[in-house]
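The structure appears right after this line, and notes come after that.
Missing here is one protein chain; the remaining ones are kept as they sit in the complex.
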C-alpha cells in the first residue's frame, strides 16, 4: 500500500526518511504548533491554507521556520 | 521738633530726601512687603530683626533688594 | 547649386540657419579651436577623426562643448 | 688638621660622609661637569658664582640637579 | 483607532501619532526582541519600554525543542504590532522568501527589510535592498526598509514604495549612536515617509538626539537587551524617546559661542570695587 | 522627608536621592526662574519640570512697582527648595553681600555662588570664586559653586568646603550642551560632593548626556524659558533627566567600530545564491 | 616613470606612490579648477598645491567668447594629469555622454563620475551612479567614482570595476570636513582600490584627518578657490596632505582618558611641603 511508502527529503538542511505525507502531516509528525510555523518547499512558500493539499515528494527541500527574537 | 527733621540718603543708587526714620520705617514708607525684601546700609546687611532699631542717617547708602527670576 | 542650400539645426539649444556643411566646417565657421572642443550630434559623439566626414542635416541637434573650470 | 675632618650631608636624598669641602668641591669630587648642574643647599639655590665660597656643613640637605628630557 | 491618533492630555504635550501603513502608534519607540535572557525578560522589557511595535526574526524551527513555548506566547498581539524582519539575509531573493514566510505565520503585510552586505559589518547592501524593496512592494508588502544614512538612497527607496525609511545611526550593535546627524537631517528634508532611525543606538541620549533631529521614531534592540540592567534601560529609552520628541516639538534655543544671562542685568547692588558691568 | 529619600517603586528603577546639605531631592533637575513671560508661566514650567529646587536672583526692588506680587508668590515653598544665586556679581565681596541679603529674605543657608569674569562671556572668575567660597563657608553658608569644567579647580572648591560643584557644560545661555565630557568625567572621579552640571544646556539630549556621564544633577534655565514652547520643553527636560540617570545606572553597552547582530546568526534559511555567511 | 614611483629622500619619509590606472602620483592631493578669479589664479593655485592631477568640467562652448583662451592653456599637461568630471549630470545617460565628449577632447580614459540626485544637495544618486559606472567601465573608461560614504555602496562600485572610490566627506562645498570618519574607516577596510575623499573639505585639518584615516588621497576645489586667500590656502592644503599622510604612516599614539607624563617621574627634588607623588 502507498501508506508504507517512504520518501527522502531535506528538512532544514538535514536529510530525513519518512512515510509519504502532506506538508500538514509533516508539521503534525514533528509535533509543531501549526500556527507558529511557516513552511517552504523547494524555496517556495506553501501557504497555510495549502498545507493539507500539498504532498511531499522525494528530494523535496523543506524549510520549516518560526519566529524568534531578533532586532 | 526732631519729627520734621529730614535726611538725605542714597536709595538703590538714587538720592532721596526723607523724614528721619528707621530701616523698618523706610520699608513701610516705600509700601514694600517686609518679608520679601532685604536691606543693606553702607554695604552691610541690616538683618530683619534689627530693622526697627537701626536709624538711618544722612549720607547712608541704602540698598533694598528682593528676589527675582534668575538662573 | 547645393552650395547655397541652407539647413536649420539646434546648436547648443539654440536654432541656427547655416549653409550645409560638415561638423568640421561648423567648428571652423564658429571660429573655435578644434583641439579644445568636442561635438555631439543627436546625443551621439562625433569623434574628432570623423568631423570632416560627418555632414550636418536639417533638424540635427548639435552640442559643441569644451572644458571649463570645475571640481 | 681640618683637612681630615668629615661631615655628613644628605645628597639627593641619600646620606653621605665626606671630607669638609665647598659646593664647588663637592661637584668636582662627584666628577660632574660644573656647567651642566645646579646645586641647592637646604632648599636654597647656590648660584654658580658662589659655589667656591659656599662651604658645606654637617646636616646640609644638598640637591644636585641637571637637565633631562621632558615635555 | 482614531481615538488613539491624538495623545489626549495635557495640551502642552499634544502630538500627532506615527502612522505606518494602516497602523497608528502613539509610542515612537520600536523595539527588537533579540538577546534577552528569556521570554519573561523580553515581555517585561517590551512592557516597560512603552513600545507598540516589536520586531522579530524568522529562523528554522529547532526540531528538538520546537515543541516548547513560542516567542509569540510572550508577545500580546492585541497590544503590540509585530514587525517581522529579514535579518540575516544577504541577497534579495532570501529576503523576499523570508518576508513571505513571516507573512504566512503572522498574517501581516508589514516587513522590516534587511539585505546585508557582509556578516562582519552587517551594513546594508544597497543593490540587494533596492531589488528586494521593489519586489516586496509588488507583492503587496508594506516595507520598512533598513538602509545606510545615504540621503539619496533613502529617496530611491521611497520612490520604490517603501512605507518607512530606516537609516542606521551607526552599525548594528555598535552603540555609537548617530554618527552623522547631518545626513539624517538632509534625509528628513528629502523624504516624505516616516524616517525611523534603526541600529547603532547605545544609550538614552542617542535616542533623544535622533528624535530631536526630527526622526519619526527609533528602533533599537541591543541597547536595551545587552545593557547591564535591561529593564532599567528600557525605561530610560522610553523616557529619552518622549524627551527627544517633545524637545523637537518645543523648539530648542539656538547655539551661541557664548553667554546669554538668565538673570537680569539690571538692578544689581552697587559693587564694592569695580562699577557694574551692565 | 525620609519617606521621599527613596523612590519607592518599581524595583528596577530604584535610585538613591540627591542629598545637598540638609536637603534630599528625588528629582535631579534644578531649574532657574529667569526669562519667563510671567509668574504664571514660571509656576507652570516649574511644576511640569518636576523639579524640587529652584534658583532665584537678588535684585534691587523696583521702587515704583515693588508693591506688586513677588516672585515668591509664584513659588510654593512647601514644594520647592529655593536656591538663591549671586548671578551678576563680578567680585567676591559683591557675591558675599548678595548671599547675605538672600539669606535674610529666605532664611536659608543655601547659595548658588556665581562670581563672573566679564559680562560678555559670563564665565566664572576662578580667583573671585575661590575667595568667595572660602568666606561664605566661614559664614556658615552651604555653597553650591558655579565654576568652569576645570577638574582641579573643582577639587580646590571642594577642599574649601563647597557642598556641590557646578561646572558649566558650556557658557551660560549658549545652548551648546556639554562641550567637554572628558573634563566632567575626570571631575566626577576627583570630587566626592555632588557634581551638578550648570549652564549651557540647550535641549533634552544635553541633559541626558550630563546624567549619563554620572552627574548628580543638572541645573538649567534658558533651555526651558527661551524655548519656543517652554512648558513642552519643561516636560522634555524632566524626561531627559530621568532617562539619562536611569541609563547611567543601567550600564550602557560598549561602543564598537561595528556590528554585533541582534538576531541569531544560526537557523537562517538556505540562501538561493550564496552560502550562509555564518 | 618608475623613477618617480618612490619619493627618493629622506628615508624616514619614504612612501609608496598613489597609482590610479596607468598613472603614478607622488602627490596625494587632487585639485579642482572651478571658482577661481581667472586662469592665472587657477594656474598659481595648482602649482602651489603641488598637485599632479586636476579635474575639469565639460560645458557647452560659449559661442560668443569661445574663441578666447581655453582653460587648457592654463594647465601644463606635461605636469598635470587632467581628470575630466561629469559634474552637473543627473542621470546615467548624460554622464556617459559627457564622459565620451571629454575623452574626445582630452584623449584620456580617466573620468571622475558624478551622477547627482538633486541640485540642492548635490548628493550622488546611487542608482544612476551604479548604472553609469557599469556602462563606462564597459566602454573602457577608468572610472573614479564620486559616491556617498556608504561603505557597501563603495564595495558595489569596486565590483563594477571602478579604479577609485571617492566618498564625500560631507556635501560638495559644505566645508564640513569628514562628518563620519567611522564610515570612511570601514570603507577603507572593505575596498581594495584607492579611496579618495572627495567633497566637503573646508580647511587644512580636514585634509589631514582624511589622510590620517588612511585615505589614498583627497580631492578638493572650493576649500582653496573660495578661501579668502586661495594661494595661501593652496599651500596649507598641500602641507596638510603630507602631514596627514606621514602621520598615518608614522603610527600615532593611542587615545587615553588622561595623563601620561612626558617628563621622568623619578629624580624630582624633594618637595617643600608634601612628599613626592611618585
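Each chain carries a letter (A, B, C, D, E, F and G) given by its place in the written order, and its residues are counted from 1.
FYI, a contact is a pair of C-beta atoms (placed from the backbone, for glycine too) under 8 Å apart; a residue touches a chain by one contact, two chains touch by 3 or more.
Computed from a predicted structure; not experimentally measured.
Shown chains touched by the hidden chain across the complete assembly: C, D, E, F, G.
Within the complete assembly, residues 182, 185-186, 257-258 of subunit E touch the chain that is not shown. The chain not shown here touches subunit F at positions 117-118, 121, 123-127, 130, 148-153, 155-156, 170-171, 176, 179-180, 182-183, 186, 190.
Across the interface with the omitted chain, subunit D contributes residues 11-13, 30-33, 35-40, 43, 45, 47-48, 63-71.
Note that in this section only the chains that are shown with their structure count from here on.
Both subunit A and subunit G are touched by E, F. Relative to the centroid of all protein Cα atoms, the closest per-chain Cα centroid is that of E. At the interface between subunit E and subunit F, over half of the residue numbers involved are used by both copies, so each side presents largely the same positions. Separation between the centroids of subunit F and subunit G, computed from CA atoms only, is 45 Å.
Taking the mean of the C-alpha atoms as each chain's centre, subunit C and subunit E sit 56 Å apart. The residues of subunit B that reach two or more other chains are 13, 40, 43, 63, 65, 68-71, listed in rising order.
Shown for subunit E are the residues in touch with two or more other chains, namely 32, 34-35, 57-60, 85, 87, 97, 101, 118, 121, 123, 171-172, 176, 221-222, 225, 262-264, 267, 269, 272.
Across the whole structure, chains are in contact as follows: A-E, A-F, B-E, B-F, C-G, D-G, E-F, E-G, F-G.
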